[in-house]
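The other protein chains are all here in position, but one chain of the complex has been omitted.
Labels run A, B and C following the written order; every chain starts at residue 1.
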Amino acid sequence: MKKLKMGMIGGGGGSFIGAIHRNAALLDNCIELVCGSFSSDFQNSIETGKKLYLNEERIYKSYDEMISVESKLDLNERMNIVSIVTPNHLHFDPAVKALDNGFPVIIDKPLSFDSDQAKKLVEKVNETNLPFAVTHTYTGYPMVKEAKSLIENGKIGKIRKVAVEYPQGWLTTNLENTDNKQASWRTDPKKSGKAGSMGDIGTHAANMVEYVTGKKIISLFSKLNTVVKGRLLEDDGNVLISMEDGIEGNLMTSQIATGEENDLKIRVWGEEGGIEWKHSTPNTLLLKLNGNPNQILRAGVDNSYLSDFALSHCRTPSGHPEGFIEAFANIYRNFSYAVNNHLNSKDNDEIYDFPTVEEGYRGMKFIDAVIESSIHSKWINI
Amino acid sequence: MKKLKMGMIGGGGGSFIGAIHRNAALLDNCIELVCGSFSSDFQNSIETGKKLYLNEERIYKSYDEMISVESKLDLNERMNIVSIVTPNHLHFDPAVKALDNGFPVIIDKPLSFDSDQAKKLVEKVNETNLPFAVTHTYTGYPMVKEAKSLIENGKIGKIRKVAVEYPQGWLTTNLENTDNKQASWRTDPKKSGKAGSMGDIGTHAANMVEYVTGKKIISLFSKLNTVVKGRLLEDDGNVLISMEDGIEGNLMTSQIATGEENDLKIRVWGEEGGIEWKHSTPNTLLLKLNGNPNQILRAGVDNSYLSDFALSHCRTPSGHPEGFIEAFANIYRNFSYAVNNHLNSKDNDEIYDFPTVEEGYRGMKFIDAVIESSIHSKWINI
Amino acid sequence: MKKLKMGMIGGGGGSFIGAIHRNAALLDNCIELVCGSFSSDFQNSIETGKKLYLNEERIYKSYDEMISVESKLDLNERMNIVSIVTPNHLHFDPAVKALDNGFPVIIDKPLSFDSDQAKKLVEKVNETNLPFAVTHTYTGYPMVKEAKSLIENGKIGKIRKVAVEYPQGWLTTNLENTDNKQASWRTDPKKSGKAGSMGDIGTHAANMVEYVTGKKIISLFSKLNTVVKGRLLEDDGNVLISMEDGIEGNLMTSQIATGEENDLKIRVWGEEGGIEWKHSTPNTLLLKLNGNPNQILRAGVDNSYLSDFALSHCRTPSGHPEGFIEAFANIYRNFSYAVNNHLNSKDNDEIYDFPTVEEGYRGMKFIDAVIESSIHSKWINI
Partner (left out) sequence: MKKLKMGMIGGGGGSFIGAIHRNAALLDNCIELVCGSFSSDFQNSIETGKKLYLNEERIYKSYDEMISVESKLDLNERMNIVSIVTPNHLHFDPAVKALDNGFPVIIDKPLSFDSDQAKKLVEKVNETNLPFAVTHTYTGYPMVKEAKSLIENGKIGKIRKVAVEYPQGWLTTNLENTDNKQASWRTDPKKSGKAGSMGDIGTHAANMVEYVTGKKIISLFSKLNTVVKGRLLEDDGNVLISMEDGIEGNLMTSQIATGEENDLKIRVWGEEGGIEWKHSTPNTLLLKLNGNPNQILRAGVDNSYLSDFALSHCRTPSGHPEGFIEAFANIYRNFSYAVNNHLNSKDNDEIYDFPTVEEGYRGMKFIDAVIESSIHSKWINI
């Protein structure tokens, strides 16, 4: 294992998610930031890079330049990972170029601007056989791992029903008409793609329910709403979903649920019991076994009742809360294992648990389906 | 005001809801139980009546006999209210007979076996002009009254979105194949009507969302599921709803949500804020005003920030929990005001807040729509 | 078993606790109110009695008159229970007179004005051998019964530590200088006795910790505070307690904990686990077994994992909240069993679980000790 060198595309001044990616990458001391092209505005990029104590030579004018120059550096010096944290419409091109030049990629969600790009990215990853991760952060939490593990091991029996929701209130007003960059690009179909809330957070919800249950959404029926006047993309939606093995459920997202923060919540019910996890109390997992008191499972390296899978994603003893950055860091750390393995040309069966390009592609197909269903008012297969 | 005399139809040994109705009726000392026909099994009826310290002469063989005999008693002695707590298929006939003989009726939900009966009951109530209440208990809670009041007064602005759910787990197994009477009739289409979970608890959810918002459900799209093998009625369902004034939302019910108790939950989001109430913490109402900390409104006669509407439905100071029986008692108490008014031939404008026969009828139309939508897989108007 | 007739002393207009006693007595249909002397102001008493639909002949000028007249009525007609809900200084005399005339007594806490009176009451009860209950309401909750049962059965092992607290904020200001009757007598040493918060709520806390653990407080060290200027009795206190079997702990009460409602909370820790119950969520009991996930035990007639002791104090299925009035009603109902037994001259071993005169006496000794300790700043034995 070596400490990996990372270059970042996007994440300049004003970006929220770029800073989080950096916190997460650094936290476990397995990755260091060595270069970046943080903004199409080179001045912004330089300022950002300097604040991050980068060598000025490795603050690049463009990602093209970064990929080109870095790929010519000595193997021990050049970046080992490209982290892409730009808005959706700027995912595809740098990802392809990075892969074409032999760089493993970790990229924010949704995977791409549209599903055509996503499909091509799957092909490119398969062709290059390079490590590739999509940061569906929420599945990085230890207690989400525990939920998946319990279900896999049959603890709640055959699954019957799911409910997943992701309500936010931050776009209750026309925030895109202020100078809020986050709001602007997320509500602009030229940057965000054809979906608003369904792309930004609906893909998280869909990924979560497939990850935890281990089952895929087969078809869905949706009603999407553009609630705030003048907005160009839907900001709210209610969806019925049918999953493999006869599982039925619903999925709800909103960016206009006034007063809500960011409380992704999943419930799964099986023949023997149910589980419940929500982002507002991420270190807790409720386990509800039929006929028994509900149990409060808690993250913590000392909670020996947890699965090894969950334990390997905890850093602190129980009662020392881990949060969003740590969940993010779990993806970076697991990805760093895969990259180290790749660099050492190992070809073993070890499983590195992080969201893959295929999961990213499913997210794009989810977007297609949820929009088509709402337009035509009929059930659509994914 | 006089203390009212009540006769009960149904509620014999083994009944859950009959005992609750009696607790609720007695709690506030405005009603006393004087007679009953508690079961089609006269022996059961006699035993029940004796345990309730009734005069044996007023334990009747049938509701026909009860209505007939009581209607001939002296005005000061005979019952003033008929409480009907039988399974659904035994609602219509005694209700009509009671009304035809001049007795105000309070009846459990859903209103009737089918919507035809419901329509006739509406006509009968209009014709007789007698007080008539349907026990949609949950709207009896003080903090539900507060939610309605806040919304009416524009506190959260124009409503945009709702989410209402009522998950239970008690029918996770084939409980109807044991000697559980509650499960048996509720899963029997001859007694329960054409709906299972949607009739038993879905009507509560639909009533709640219409009561709190003051808006009606216009159309819906549903997917109903019969999950437990061998069951004859649906035991789970997910529904998209469209309400007046462009409000969109979802409604979920389940009787197979293993590990869940009885946690009816409603959330409403408007332009300025949101509210959240759930049955597991009934004395709390969350108020979420945009840009401000969420507020925890609490029931209590001493909480002067509450509306008069809510305060008039509290009995205890804040921090002394009121529960299900008290919510039920609020319906009985309000109904007793209406009956007293009726007995005194008053004809004033006073509003008595309890669920009416029209609300009961809407519940039956909700059942029709939700079943039709699921069968035909299309949006159905109510 | 017969339906018992109750007379009430105190509880006139403006009383909070009188109405609660009546709700609780009536709820289960085992007691009816037949007479009362609700106030030293006869007009208030008449108005109160009329609102309660009493026969005007049985609304009495004084408790002396009530006890005297009722004791001469026919056995089938006269009251069977005297409920005393007056301020503390008016507990002793009517209780003694009721007992002397053969009437079982149920009385609000604290038992009496001072411990001398309490001692005499114990002697009087022993002498008359009449049923006598003190309404330490909180031990009437089903999940407090469950806590006691779990501990008795060794579920959490030998007890080591307790923490009990009862914070309120309602006396944060000089409420006694307004027309608030509740505040006035509770802060008046001539009516309340020598303790303020420690008498009104500290006795509940002390009773709770002794009831749940089955162990007695042996000694204590306290610091009492009179926080609000001009107040005549302490309104806040912190206490260290030592209990039988080497259990150590703390007990806190306050009436000036601004913003708090009425959240009596008890935690007990043993060698194998801990329990936690709090009044704000009374239908929940946390069970914390060492090395295992915490469990959420819930009240409900259908929760078969509960002890028979707890189940016999539930009325509703799980998820249908029971509250303060129901806990109160459990005391009344259990007391009614004892009175029925007394009337039938049974002399069996059946245990009726309600707070006794001895528990009331211990409360008065707790008050003595807690005040003496604070004055002399030393550990005091109870």
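Throughout what follows, a contact is a pair of C-beta atoms (placed from the backbone, for glycine too) under 8 Å apart; a residue touches a chain by one contact, two chains touch by 3 or more.
Note that the structure is predicted; figures quoted are calculated from it, not measured.
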item: Touch criterion as defined above, residue of A:7, A:270, A:300 or A:363 at the omitted chain; value: A:300
item: Which residue of A:22, A:78, A:97 or A:267 touches the chain not shown here; value: A:22
item: Selected from C:260, C:322 or C:359 as touching the chain missing from the view; value: C:260
item: Among C:225, C:312 or C:341, residue touching the chain not depicted; value: C:225
item: Touch with the omitted chain, as defined above, among C:274, C:300, C:317 or C:363; value: C:274
item: Where the unshown chain meets chain C, residue by residue; value: 156, 160-161, 163, 165, 167, 169, 172-173, 221, 223, 225, 227, 236, 238, 240, 242, 248-250, 252, 254, 256-260, 267, 269-274, 288-290, 294, 377-379
item: Hidden partner interface residues of chain A, rising order; value: 2-3, 16, 19-20, 22-23, 26-29, 33, 52-53, 168, 170, 260-263, 279-282, 298, 300, 302, 315-326
item: Residues belonging to chain B that touch the chain removed from view; value: 287, 291-298, 304-305
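Rule of thumb we're sticking to: only the chains that are shown with their structure count from here on.
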item: Contact distance in steps, from chain A to chain C; value: 1
item: Per-chain Cα centre nearest the global Cα centre, belonging to chain; value: B
item: Computed distance of Cα centres, chain C from chain A, in Å; value: 55
item: Geometric centre distance via CA averages, chain B-chain A, whole Å; value: 44
item: Residue list for chain C, restricted to those that touch at least two other chains; value: 298
